[in-house]
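Apart from one protein chain that is not included, each protein chain of the complex appears where it belongs.
Right after this comes chain A.
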Amino acid sequence: MVWLVLGCVALGLLPVQFIQLIDPVTQQLVASGLGAGAAASGWLLAPNSLAQASYGPVIFLLGILASFALAYLLVRMFYHGRLRRGLPWACGFPWATARMQDTAEGFGQPIRQIFDPFFRMRRELPTSLDEQPRYRVTIEDHFWYWLYVPIVDLTNYLARLFATMQQGRISVYLLYSFVTLVATLLLVMQ
């Protein structure tokens, strides 16, 4: 996990070097790449020209770190660093229990609410009187019902049809062969 995070950070900080690394691949695939252009502007990532678009992640990070440090030092220099630990204020509400714990649901819910027409949603909402409250939501998309379900139904129907054809006796199969033969001969004669 930590390695993945570090990889992401490295990728974010050294995009120019990474683009040069994967440049042979893009050269082979589409016969052009950003490698040479990216290398020309050094630490800045400027795909076309500096006046058009640029991004310097290292300068970015150093800028934030420098203003972070400067703010910290200046606050300490001009004022005090006194700190007191206490109970969280929480608007004066001390009776928080594990049942009130927040989940990721709170972040997804508004987005689902906004894009409600795009989803087929079923909600099970608990009431305040439930002994063991249970919240459940299932989300499916309309495309599944509009696009895929008809195809699945058609395939199933055809499969059933073929299955009935396959469950015959030897005489029926001989009849099929005979009919096919006659039909082919008629076709050839014409």
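In this text, contacts are C-beta pairs under 8 Å (C-beta built on N, C-alpha and C of every residue); 3 or more make two chains touch, one makes a residue touch a chain; residues count from 1.
Convention: contacts and distances are computed from a predicted model.
A chain of this complex does not appear here, and its UniProt-recorded name among "Putative transcriptional regulator", "Formate hydrogenlyase", "cysteine desulfurase" or "Hydrogenase 2 maturation protease" is "Formate hydrogenlyase". Between the chain not shown and the residues A:Val75, A:Leu125, A:Leu161 or A:Val179, the one that touches is A:Val75. Where chain A meets the missing chain, the touching residues are 44, 46, 50-56, 59-60, 63-68, 71-72, 75, 78-80, 82-91, 93, 96, 100-102, 106-107, 110-111, 113-114.
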